[in-house]
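Moving on to chain A:
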Amino acid sequence: MLRVSALASVLPGVPGLIYTRRAYDDLFSYYAPIGIGVFALFALAIVFAVIRYRGRPPSAAARWHENDRLEGAYALLLACVVAFLLYLTYSAEHKVDSVSAHEQPRLTVDVVASKWEWTFSYPAYGITARSGAVGDQPLVVPTGEAVRFELSSLDVIHSFWIPALRFKRAAFPGHTQNITLAFGSTGLFQGQCAEFCGLRHPEMIFSVRVVTPQQFTAWAARGGGS
Partner candidate 1 sequence: MKGGAIPLLVWGAFLAVLGGLNWIWTGDAIQVGTFGFAILVVIVGAGALVLLSRDALGRGAPEPRSDPEAVPDVSVGAVLAGLSVGSILFGLVFGTFFVYFGAGMLLASLGRLAFEVRSQRRSERSVEEVQP
Partner candidate 2 sequence: MGGAGRRVVSTTTSSLLAERRIPGWLGSLTSTDHKRIGVNLGILSLFFFLVGGVFALLMRAQLAAPNGHLVSDNTYSELFTMHGSTMIYLFVTPMAIAMAMYLVPLQIGAVGIAGPRLALTGFWIWLTGGVIMQSGWLTGDGPGRDGWFSYVPLSDSSNTPGVGQDMWVVGVILAATGLLVMAACVAATIARHRAPGMSLLRMPVFTWTAFVTVLMTVGSFPVLIFVMVLLYLQRQGANIFIGFNGAIDYQDLFWFFGHPVVYVMFFPYLGAAAEAIAVNAHKRWFGYIAFVASMMAFSALSMSVWAHHMFTTGGVTNAYFAFTSTALVVPAGIEYFDMIATLIGGAIVLRASMLFALTFFLQFLIGGLSGIFVASPVLDYHANDSYFVIAHFHYTLFAGSVFGFFAGVFHWFPKVTGARLRESLGKLQLGLLVIGTNMTFFPMFILGQEGMPRRISRYPTHPGWATLNRIETAGAVIIALAIAVFLVNLWVSLRRREAAGEDPWLGHTLEWATSSPPPVHNFDRPLPPITSYAPLLDRREAAEAQVSRP
């Protein structure tokens, strides 16, 4: 249970920041082994039962066909598993959705999705970058800081997905959604539209360049670019 409280835990030196990647990985580390274990259990049970009870004459088949107490206990066990999974999920979602929203962002980026490109603007710096079917200017963000994205769309529903962060959010026309994300390590990552948005949906991709805060300040002072 100790690990549970460590869900969406912080990276060293950056107190309080919620990393979606970390929240996902922690949750995954419970769900995946449980799922694989359950699968193995049932697969073995089926194989065992078939090997043990095949090739007998029909009259040898047992007549018993119910055991309400056993089944009731089993249902209770399942309910406990459900409760445990929900506890994990709710704690993780609370951090990713609610706690992160209260972080003080160092940086705000307007993300406007349209057919078929992404426009990233940094109002504080007067910088605009475009990526997608036409441009390929990356989204540049610093590590270890809360970054607020104000996400909207000009036409149809798109979806802002950065697989490395294990996070996406749909972008709706005429509506702005605020999401707060934090980037754990420097590097170049892929991002893309996840919601089918028409003909050139596959080209609606962008890169995310994550740099150190110092590099970011320098980049912003230069007025963007590469």
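Criterion: a residue touches a chain if its C-beta (ideal position, glycine included) is under 8 Å from a C-beta of that chain, and two chains touch if they have at least 3 such contacts; residues count from 1.
The candidates were selected such that all candidates are chains of the complex that A comes from, given by their letters.
Quick caveat, the model's predicted, so the values are computed rather than measured.
Asker: Taking the stated C-beta criterion, I'd like to know which one of 1 or 2 contacts chain A in the complex.
Answerer: Only one option touches chain A, namely 2.
Asker: Mind listing the chain A positions that touch candidate 2 in their complex?
Answerer: Those residues of chain A that touch candidate 2 are 20, 23-24, 27-28, 31-32, 35, 38-39, 42-43, 45-46, 49-50, 52-68, 71, 74-75, 78-79, 81-82, 85-86, 88-90, 92-93, 96-97, 155-157, 159, 161, 163-164, 166-170, 172-175, 177, 190, 192-202, 205.
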